[in-house]
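What you see is the complex with one protein chain gone and the rest in place.
Order as written gives the chain letters A, B and C; numbering starts at 1 within each chain.
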Amino acid sequence: MFDGYTSSELMSIFAMQGFAGLSLFSVFVLMAMGLAIIFGQMGVINMAHGEFMILGAYTTYLTSGFFQSYLPGLFGGYFFFAIILAFLICAVLGALVEWLMIRHLYHRPLDTLLATWGLSLIMQQAYRSIFGAREVGVDLPEWMMGAFQVTDLVELPINGLFVMIIALSIAVAVYLLMYRSGWGKNVRAVVQNRSMAEAVGINSAGIDRATFALGCGIAGIAGAAFTMIGSTGPSSGQAYIVDTFLVVVFGGAQSLIGTIISAFGISQAQSTMEFFLSGSMAKVLTLLVVVGILMLRPEGLMALKVRR
Amino acid sequence: MKSSSPLKWFGSREGLYYLALAFLLVVILPLALDPFRLNMVGKYLTYAFVAIGLVMCWGKAGILSLGQGVFFGLGGYCMAMFLKLEASTPEATAIQSTPGIPDFMDWNQLTELPWFWEPFHSFSFTLIAVIGVPVLLAFVIGFAMFTRRVGGVYFAIITQAIAAILTILIIGQQGYTGGVNGITDLQTLKGWDIRTDEARTTLYFVCVGMLFLCLFAARLVQNRKLGRILVAMNAQEMRVRFSGYDVAAFKIFVFCLAAAFAGIGGAMFTLIVGFMSPSFIGIVASIEMVIFCALGGRLSILGAVYGALLVNAAKSGFSESFPELWPFAMGALFIGVVLAFPNGLAGLYRSYVMPLEDRLFKRSKPEPKTASAPAATKPSAEKADDYDPMITTYSPEKS
Amino acid sequence: MSAAKSKGTDFLLAVEGLTVSFDGFKAVDDLSFYLDPKEIRVIIGPNGAGKTTVLDLICGKTKATAGSIKFAGKELTRLKEHQIVHSGVGRKFQTPSVFEDLTVFENLEVSYPQGHSVMGAMAFKRDTAVIEAVEEVAETIFLMDALNEPAASLSHGQKQWLEIGMLLIQKPDLLMLDEPVAGMSVAERKKTAELLRVITKDHTVLVIEHDMQFVGDIADRVTVMHQGKVLSEGSIEHVKSDPKVIEVYLGH
Partner (left out) sequence: MGTTDTNASVRSPGKRLGFRKSLMTLAASVMLATSAQAATPSTADVNTTDLAVTDDTVTVGILHSITGTMAISEIGSVQAEKLAIEQINESGGVLGRQIEFVQEDGASDWPTFAEKSRKLLRQDNVAAIFGAWTSASRKAILPVIEQYNGMLYYPTFYEGLEQSPNVVYTGQEATQQILAGIDWAVKEKGAKSFYLLGSDYIWPRTSNKIARKHIDKLGLKVVGEEYYPLGHTQFNSVINKIKLKKPDVIFASVVGGSNVAFYKQMKAAGVDFTDEKPLLLTISVTEDEIRGIGGDNVEGIYASMKYFQSLDNPNNNEFVAAFKETYGDDMVIGDVTQAAYLGPWLWKAAVEKAGSFDIDKIREEFAGIEFTKAPEGYVRIHENHHLWSKTRIGQAQVDGQYKVVHETEELMEPDPFPEGYQ
């Protein structure tokens, strides 16, 4: 399968594929972070996660439109504004959903799965009615276009790098929030022993809402980032949901580090295989491997052994 | 649960419910609907097979599979492969560069039938495969997951991933599978044209027949100790394990049972609709199948049938009158059924309609029965509506 | 413990060098003790001493990191839970775990040692043998009149008894009871003690209990656990007077 490539070409192949893998990796991280928080910390399966993401994308789309028509001068910087907006809108909606729906279902994880699936159907159709069924094109400021020429073969697309930066900063932020902040301590307290946490005066209901909102907010940021590399349409979100769930489960639901590691592993594996196999087969193989490993090691990569 | 006298059973409340369904499917609908609509009902019923399986697997044993479409599809494809081979006689496919093989293979430069198609020349093999292939896969998955105590959400997600894999695979390997278009243009079953109205009506009744076979199979399991263990497992897995049961074995069994039902449903689907395509295997299709079961009432096998009928009828109805509303309705259905009435129609029926029946028919509480073994296990009127888990009354030896 | 003993042949249960650790923390640490047939042994010890974990290890709920558990000469550490049950070990959990939506009769019936394979459960019929067995046990656990009640409607104490009954009907050689009288009324405690005495006529019993009064009533011998190890072992008087024990446990 290496035939037809010179060694130097192979070098740059792996360099470029490595990078391709990295951008896939950042996509996974962006999606998985929010999911990992919600699923890992609260045991809630949010099938509408993809739709929250697309909400963020549409927010970005509207913001760019707004800047183009009213503040063309600032267009270059609209994106940062859009990210914040996307986060806020999704977080608020998330909190609302938690209050109306999720909180009634904490003891029935499988049912949250169905309910959020229903939610995703509704959100999709809402997008279709509001923005039309066709994907919307989001214009990017010029400076995000183009790529750094490294060698004649190896080029690093700027927006790819940008997405990567967003992904990593979010990962770091989440890590700090979860493991270095008082709030994070409360969250983990609630995860480990709800009643005890309540006993020591932690408002577990509030924690739940905040956690869910945070997860959705991050999905929103993911959506904003995706407008640069992906498509923004009513059903674009669903394309990612299965992969992302696998990433989270594969990483070992409880551990954010695990999520990142598995995101990295899966994305690199897939992009490398994509180069030598057809896109479809690469995808099938990746999924098969992941499922296979999960069958052998259900607890995922980084699960902690707890005294049951 | 072979009741001492079947007639007596038909007299029981549960028996009446089965008769009512049979009456609806065998008499009312065929009289009320033209062949075209009846055929559509037939199509809905094929989903009921999956729903029944989900009642056993999810409702009773608490194993939620989001990949039932996989088994439905496998069953369907097995049947479709047989029909396709029958349709692609050398005469019929004379214009192809390789006559005698399915048209889509010819388009994809295949010059001979792939090995795994060969056995599907035989009808008896096909019939076995329709159940065997799904069950085999279910066993492999079940064995791998359940012996390692994977369950709940994890199981759901993995089954979902498997659905995704199979879909991509089938679409990608279109030379062997017909790709996105699926296996189409199926005409005859052993020389019998399945496209005529007569054939379609016949197939409808065959489908109803099969459905009742599955219903009774499910009912048998549910009313035996086996069924009790399944429910008990769902509530108190630990206790069941330490009562000396190999929990994994029971889970594998019920998962395979559901797969078998789904496979039969898929095969009937192929016969009734006239083709099979990957869009019934995918994640969306699989999750919709869950809602059929959830709406009917995740604990009621009869409810599952009504659930499948209603959701699909509603879907067609909506998409004919106001299409864009359907997704909203469907979404609301998912949320409502989970939040508002988790026991679905069966639950509502039980809590609102049955009391009325009680007043109408003056059904008193179960009249004590003699403790001769069969009588003791015979369902009392109390549990008869088949929804309730399994309260069997016992009455002391003294007569 | 002499080598002769440690073969475990003359014991019903021989636990030796049993160790389990969760992420480095040794919940049970090189624990050894032996049960004679028909003995009632009570394990006591402060919270977190690893009492419940010992039961978990014996019944297979938790897998041991090291050590051996010989039951009637059979090594249990390699067996699956249901195999352990079939070899004659019954375990009752701390919080009563009965099948709430089954009747008392069905609860006992489900535990009846027959039709435990999938096909067996399919073929299982409620014949007179079953009914008699159930009635017999129901008699012993004072639930004869409640046979048709759904378990959900039982009192806390009755649920505890029912669960014990579910073990009895399996005719195990060893019963392991985790705090059988926890949350029981005084009257219920008395009845339970009485129940245990009946049981021990033809069973070996391993009990975890806090209530020293109750322990005094039933125990042949007492094992005191502390930080995953055996702190002291012997008659109730012996352990009561053991300074180590007083130090860590009875002292406060």
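Heads up, the rule we're going with is that a residue touches a chain if its C-beta (ideal position, glycine included) is under 8 Å from a C-beta of that chain, and two chains touch if they have at least 3 such contacts.
As the structure is a computational prediction, the values presented were derived from the model and not from experiment.
A.B. asks: By the document's own contact criterion, which visible chains does the hidden chain reach in the full complex?
C.D. replies: Contacts of the unshown chain, counting the full complex: A, B.
A.B. asks: Looking at B:G227, B:G244, B:G266 or B:P327, which makes contact with the chain not pictured?
C.D. replies: Among B:G227, B:G244, B:G266 or B:P327, only B:P327 touches the chain that is not shown.
A.B. asks: Quick one: say which of B:G59, B:G172 or B:G227 touches the chain that got left out.
C.D. replies: Missing-chain contact among the listed residues: B:G172.
A.B. asks: Tell me which residue among A:G118, A:G233 or A:P298 touches the hidden chain in the full complex.
C.D. replies: With A:G118, A:G233 or A:P298 as choices, the missing chain is touched by A:G233.
A.B. asks: Among the options A:Q68, A:Q149, A:S169 or A:Q192, which residue touches the chain absent from this view?
C.D. replies: The single option touching the absent chain is A:Q149.
A.B. asks: Could I get the residues of chain A that touch the absent chain, sorted low to high?
C.D. replies: On the chain A side, contact with the omitted chain comes from 5, 9, 12-13, 16-17, 19-20, 23-24, 27, 128, 132-139, 145-147, 149, 153, 155, 157-160, 228-233, 235-236, 239, 271, 274-275, 278-280, 282-283.
A.B. asks: Of the residues in chain B, which ones touch the absent chain?
C.D. replies: Counting over the whole complex, chain B touches the hidden chain at residues 34-36, 39-40, 43, 95, 97, 103-104, 106-109, 168, 171-172, 174, 179-182, 184-187, 195, 273-275, 277, 279, 316, 319-320, 323-324, 326-327.
Simple rule for what comes next: only the chains that are shown with their structure count from here on.
A.B. asks: Of the other chains, whose C-alpha centre is the longest way from the centre of chain C?
C.D. replies: In terms of C-alpha centroids, the chain at the greatest distance from chain C is A.
A.B. asks: Which chain, with its centre taken as the mean C-alpha position, is closest to the global C-alpha centre?
C.D. replies: Chain nearest the overall C-alpha centroid, as shown: B.
A.B. asks: Quick check: how many Å separate the C-alpha centres of chain B and chain C?
C.D. replies: Roughly 43 Å separates the two chain centres.
A.B. asks: Measure off the straight-line distance from the CA centroid of chain A to the CA centroid of chain C, and report it in whole Å.
C.D. replies: Taking the average C-alpha coordinate of chain A and of chain C, the gap between them is 48 Å.
A.B. asks: Using mean CA coordinates as chain centres, what's the gap between chain A and chain B in Å?
C.D. replies: Result: the chain centres lie 35 Å from each other.
A.B. asks: Could you list which residues of chain A touch at least two other chains?
C.D. replies: Expected reply: no residues.
A.B. asks: Can you check the complex and tell me which residues of chain B touch chain A?
C.D. replies: By the definition above, chain B touches chain A via 58, 62, 64, 66, 144-145, 148-150, 152-154, 156-158, 160-162, 164-165, 168-169, 171-172, 283-284, 287, 290-291, 294, 324, 327-328, 330-339, 342.
A.B. asks: Mind pulling up the chain C residues that touch chain B in the complex?
C.D. replies: Residues of chain C touching chain B: 59, 61, 80-82, 85-86, 90-91, 93, 97-103, 105-106, 109-111, 113, 115-118, 121-128, 131, 134-135, 147-148, 150, 163, 166, 170.
A.B. asks: State the interface residues of chain B toward chain C in the complex, per the touch definition above.
C.D. replies: The contact residues of chain B facing chain C are 221, 224-226, 228-229, 231-232, 235-236, 238-247, 249-250, 253, 371, 373, 376-377, 389-397.
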